[in-house]
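Here the complex is missing one protein chain, while the rest keep their positions.
Naming follows writing order (A and B), and every chain is counted from residue 1.
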Amino acid sequence: MMKAVSLVLAGAAVLSLAGCGEKPQTVSAKPGVSAAKADDKPYNNDQFKNDRAAWERTLRARADNQNEYKRVN
Amino acid sequence: MKSVYAKFAGIVGVLTLSLSVFAQQSSGPTLPPAELAKQQTERTTQQPYNNQPVWSNARGATSGYTSIPGPEAGVLIQDGGQTWRALKNGTVSVYGGWALVAMMLVIGGFYAWKGTIQLHESPTGRMVERFTLLERMAHWSTAISFSVLAISGLILAFGKNILIPVFGFHLFSWLATIAKTLHNFIGPLFIISCVITFVVFLRDNWPKAVDFKWVASFGGLLSGKHVPSEKFNAGEKIWFWGGLMVLGIVVGASGLVLNFPNFGQTRATMQLASLIHLGGSILFMVGALGHIYMGTLGMAGAFNAMKTGSVDEAWAKEHHEIWLNDIKAGKIPAVRSKTHAQPQPVGGDD
Partner (left out) sequence: MARMKFICDAERCIECNGCVTACKNEHDVPWGVNRRRVVTLNDGIVGAERSISVACMHCSDAPCQAVCPVNCFYKTEDGVVLHDKDLCIGCGYCFYACPFGAPQFPQAGAFGLRGKMDKCTFCAGGPEKDNSKAENEKYGRNRLAEGKLPACAEMCSTKALLAGDGDVLSDIYRERVMRRGRGGDLWGHATAYGVPGAKPAAQPAAPVQQKS
């Protein structure tokens, strides 16, 4: 009986080593990489001609447009 | 003894750690909502734009008003998902996954050590009826549905880490769709099979005094000494009560909660049910691995007993002596099945 109990306990102790396999769970986002198929860049089209800076300028102007202190005054 | 205490302390430590994950996450409102609303009303006049009382109440699944219909649509933040994620992806998956691997290694090691345990005496050729057709059908419908559920469940739980690198995203997505559909439709069948199996085998699994002796010597598996047992030995009875009944209820009930989301269960319910289902089913699979091993590779003649329904007298004497003596003494009818008027023909294929 003692043998069986110590066997079980030894097994449990060894199994608790599995905890060492726990990794930090922060999702490592690989920006711009789709899981399965590559996504288009939002600026890779006729309008922006793959010019990221031009796209960002357009979006920045749109975002600034949300500031009514700039719009009204 | 000292080392036993050290190990015990280690296990307690592990449990405390996993509980502390829960403790970290619980961040409910400190005051009742009505009190916080009153504070906010005062603060709006004294310190405009200070919404602290409102936001201290926002976390912890406080329900507000929304015009969007649906369960929990008025809940702004339900942060139980973080605990669920941490335990599901971390503690339960890691320990559960390694428990399955460890069980397979233990069984592999045991097989390498003992091999298939053969009968000590040569078969007599006289067959004894062990399982009726109904009993076998109950067993196999449970066994087959369990296997389907175990494999599909493992695909859904661990496939992301193990199978996606092999199959790629699209093939695995198809596999996961099939696994999910099978799992959700076979699940209720498994529960029904479990209930039938429970009813059919209940009488023979009633615990008796002799079972404690069997447990104390671990069935003579390590010592090699003969321990007489009834129709089912204590190991089989533990599997019946602990596996079929307890784990069956735990995994079955949590599975039904997850499988029928159309009763408006909250996310907290689903998170809890998911963890119970995952943990319980891993224990179920660990037990089933042992049960399957003993029923096939581990013990000669055991598989044929459940396949054909009858066993050789020598096998019965070696494994279930009390049961055989009861049959010979006429306490248990030798033939219980209605389909077979006679026991299996002499000299079966085992």
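What we mean here is this: a residue touches a chain if its C-beta (ideal position, glycine included) is under 8 Å from a C-beta of that chain, and two chains touch if they have at least 3 such contacts.
Predicted, not measured: the structure shown is a model, and the values here were computed from it.
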| item | value |
| --- | --- |
| Sole contact to the chain not displayed, among B:147, B:184, B:308 or B:325 | B:184 |
| Absent-chain contact - pick from B:142, B:205, B:271 or B:310 | B:271 |
| Missing-partner contacts on chain B, residue numbers | 33-34, 36-38, 40-42, 44-45, 48-49, 51, 53-54, 57-58, 62-68, 70, 72-79, 81-82, 84-85, 88-89, 156-157, 159-160, 164, 169-170, 172-173, 176-177, 180, 184-185, 258-262, 267, 270-271, 274 |
| Contacts of chain A with the absent chain, listed as residue ranges | 25-27, 29-45, 47-48, 55-56, 58-60, 62-69 |
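By our rule, only the chains that are shown with their structure count from here on.
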| item | value |
| --- | --- |
| Sites on chain A touched by chain B in the complex | 1, 3-6, 9-16, 18-19, 21-22, 25, 35-36 |
| Complex contact set, residues of chain B against chain A | 3-4, 7-8, 10-11, 14, 85-86, 89-91, 94-95, 97-99, 102, 106, 168-170, 173, 216, 218, 222 |
